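A protein chain is absent from this complex, but the other protein chains hold their places.
What follows is chain A.
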Amino acid sequence: PGSRGLLHAEDEVALPCIRKLVAASSFSKPKVLTATSTLKFIPEELAVFCRDFRLLRFYFPENGLAPQAFRVANAIARAREAAAWPGDAADGHDGCSCPGEAPPEEEEEDEDEDDEEEGSPATLLFESLWDWEKELQRLGAVGWRVSTVNERFDMAPRLPRYLWVPSGLLDHDLKRTFAHFQERRVPRLCWHHPGGGDLLRAAGFHPASEPGSEDVRRCSVVLQGGGTGLGDGKGWRGLERGPPSPPCPPEPSDRDLNCLLASLVQLLGDPHARSLPGFQSLVQREWVAAGHPFPHRLGLLHRESPREEAPVFLLFLDCTWQLLRQFPAHFGFTEAFLLALHDSSFSPYFSTFRFSCQRQRGHGSMPRLPSQSYRPMGGWQEPGGPRGAPPACTFPPVWAWGLRYPRQQQEQFRNPAGPPAPAEPLGPGRPGDPHPWGAPGPVLLLAKGSLCPHALPWRSRPPPR
């Protein structure tokens, strides 16, 4: 395959993108092929059902090619299985590794051409401290700071390297709150509304948590943070409905529906999130950095566990599409962009969807000899923060559209009828008046589909002294 055509020729499909492989012959029942179930007949036809809804059908005419047909069918079945990455289900802390294969060769060739990605300067990957600082500044979230307490992922392995926490909370105190939350996912800021409300996300409280009075105070500080609290709720109609009932247990983990809701709320409330770079940054922060387990949810793993597969991210894209259709003039990107993102989620060559969290992403793509193969993606790596550049990714992020889409097609990603640079606010559902500073509003918790005023389970007890 040619370097550019590799992932997107019409008759080609990336192996992980194959959902089902079926062989058929007029003499026997059609058979679903896997690596283990071997073919017992000469196939006349091979149907490849792709995850991007394509169906490729190959017909083998009876001209003596029968043995090849047999071999090809079995080979595809095995190759497909082999291409699925071993998975990180049992990843613990170091179970994941880069598959043996070398990263795509053509990367090097393309590098120069893509140095000047048009859309790239504004897309924040949230790998570096600088990105977090910059975004916090854009939000104007006074009272919040970037904490580096998890910089080595030793506080919470599946949380991002940097966290937005209240300025008033010392790292020393913050460290003690981790244990009270499942998967150690503490409450942290997602978005600050110009009206004063803050959107926070966190996992559920750890069932074994036995907080002392100090802990309660710390948690309260986290939640009361910059002024108001978790899901201010004012005017965000979207929050009213709550999430659809999830296929798996409700959201104790803060890695699925929280991603969905946090990003949808921002899409509704923040015009910046509706610009193309803003949307990419949003996905990067609320999904990629936040640790959405893409390989599990997209069903790309070798040991397919149907219980873990759930198209949460695709649901988000579907929701976004509805908004896009209803308010075409408010979005800087197009349906074509969403479609490209959808299709790319099944491609194996992007760091974005290959890994389950930032830490793994760093590990998985860390070459064995970092100094030798260190290759920053041209233009994509923001200048490193004061703590030095984070480890480079050998897999490009999905946002490197130039690697796969010619300029002409990338132009279709931008909505010509979209808003001018600073987007107009949406009509309905405008948030409430600014809260008077210093008078914190109620802290609402979104749980089981509705907003509840009590954020802390200990509130019912008499307030500790």
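Assume contacts are C-beta pairs under 8 Å (C-beta built on N, C-alpha and C of every residue); 3 or more make two chains touch, one makes a residue touch a chain; residues count from 1.
Please note the rule applied: contacts and distances are computed from a predicted model.
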item: Omitted chain, identified by the protein name its UniProt record gives, among "Phox domain-containing protein", "Myotubularin-related protein 12", "V-type proton ATPase subunit a" or "AP complex subunit sigma"; value: "Myotubularin-related protein 12"
item: Touching the absent chain when the full complex is considered, from A:A66, A:A83, A:C319 or A:L339; value: A:L339
item: Options A:T36, A:N63, A:Q137 or A:Q326, residue touching the unrepresented chain; value: A:Q326
item: Missing-chain contacts mapped onto chain A; value: 5, 8-10, 22, 24-26, 29-30, 44-45, 47, 49, 53-59, 140, 194-195, 234-235, 237, 240-242, 269-272, 326-330, 335-336, 339-340, 342-343, 405-406, 408-409, 412, 417, 422-428, 430-434, 442, 448-453
